[in-house]
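Of the protein chains in this complex, all but one are displayed in their positions.
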Amino acid sequence: MRLALIEAEEIVAACQKAGTALGKALSIAVVDAGGFLLVVKRSDGARPLTPNIAIAKAYSAAVMERPTKMLKPWAESNPGFFASLSTMGAQPIVATEGGVTVKRDGEILGGLGISGGTGDEDQQVCDEVLGSLGYELQFQAWGGARKDG
Amino acid sequence: MRLALIEAEEIVAACQKAGTALGKALSIAVVDAGGFLLVVKRSDGARPLTPNIAIAKAYSAAVMERPTKMLKPWAESNPGFFASLSTMGAQPIVATEGGVTVKRDGEILGGLGISGGTGDEDQQVCDEVLGSLGYELQFQAWGGARKDG
Amino acid sequence: MRLALIEAEEIVAACQKAGTALGKALSIAVVDAGGFLLVVKRSDGARPLTPNIAIAKAYSAAVMERPTKMLKPWAESNPGFFASLSTMGAQPIVATEGGVTVKRDGEILGGLGISGGTGDEDQQVCDEVLGSLGYELQFQAWGGARKDG
Partner (left out) sequence: MRLALIEAEEIVAACQKAGTALGKALSIAVVDAGGFLLVVKRSDGARPLTPNIAIAKAYSAAVMERPTKMLKPWAESNPGFFASLSTMGAQPIVATEGGVTVKRDGEILGGLGISGGTGDEDQQVCDEVLGSLGYELQFQAWGGARKDG
């Protein structure tokens, strides 16, 4: 099961609408389950590097298989290791608000990343949009139960 | 003068339509004059790294201020130097078909990059779309004379 | 609207004069709105890496669209994330005194970075010089509302 372009576009359009309601110029990225880009958009007025930040959040949420804010305790408890981890993928792994895994029927389909608002605003838009479009928002702190568990 | 999101989206939509007509799944990127991302889209079926290739083409066309195919003689005559040049920006500088500078009224507004077709197809879509939307397609091999020159 | 070389040189010359008045050997950098170099100078006696520090400050102030000291709370509250952010552009993103966005008539034209004095001195020279030359010194912590918002 792959996220279709039309589904990624639906997510991005809903995030843009939420950004307009907040009065914030957002950059939004959606990646697939492997962390590869599907859609990126920078709203008028969003700063130049915000698309890159959104991509890093989306990538991290996809390949770490949980929202980026769930990575914060790990990053804070072992910052040196996390800094190394951050260089191991194709994009930086970031531990902050605003990146949420795209999951449906228990399957990880990709990641959504938002930059341009406060951390809380970026997070709120991710949660509201993915929730309203029927994606799941429950994630385990660690990498899934054992197959035989 | 900045390229508005709606203008970048118009370019991308026209490229997607051209890709459909060709029967090719394209990835398309538009960046601003500084090479920062505005819009990226990967069509269903386009390979995972094609958005990155499209971004590199768009970036190169924007900051080198001429289409990426115009960089080929330079890259071929001095490949080692060109490999070094490729590391000097925020994205790789690529010398190939499929990246065209976005220019209007003599001003460079950004870059368009396409990946997913043959080089000739990627190039054709860039040229047709930018031409049909009223952007300029004439570029100089060398930088302009000094203003006071 | 681009910053002309003569304008960048005027900024640098005023900074050098201010450094002489302070008795400090300064390195000074001015970049354009995309963060690309316009002018760099290292005063006699300034340490070897000070031009690079000045460039990073100027770049950060240009592409983050606010003075580098305004980035300090962000960097302090989430140092790991900020370290990742720092790798996303063409130059390091730095959160410290001595980098100020060059803005006129509400438009961001580039960035000025200074290194060689204390942080407070570097900052003071940026502010005094840009203020005396008629550039704006008011910046928002967050990106503007969407044009259609």
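Residue numbering begins at 1 within each chain, and the chains themselves are lettered A, B and C in the order written.
One rule holds in what follows: a contact is a pair of C-beta atoms (placed from the backbone, for glycine too) under 8 Å apart; a residue touches a chain by one contact, two chains touch by 3 or more.
Predicted model, so just to flag it, every value in this text is computed and none were measured.
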item	value
Which displayed chains the unshown chain touches	B, C
Full-complex contact with the absent chain, from C:Leu38, C:Met70 or C:Ile108	C:Leu38
Sites on chain C contacted by the missing partner chain, in the whole complex	4-5, 9, 27, 32, 34, 36-44, 48-49, 51-52
Hidden partner chain, residues of chain B it touches	34-35, 63-65, 78-81, 83-85, 87-89, 93, 142-149
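Definition applied: only the chains that are shown with their structure count from here on.
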item	value
Computed distance of Cα centres, chain C from chain B, in Å	29
Touching two or more other chains - residue numbers and ranges from chain B	4, 32, 34, 36
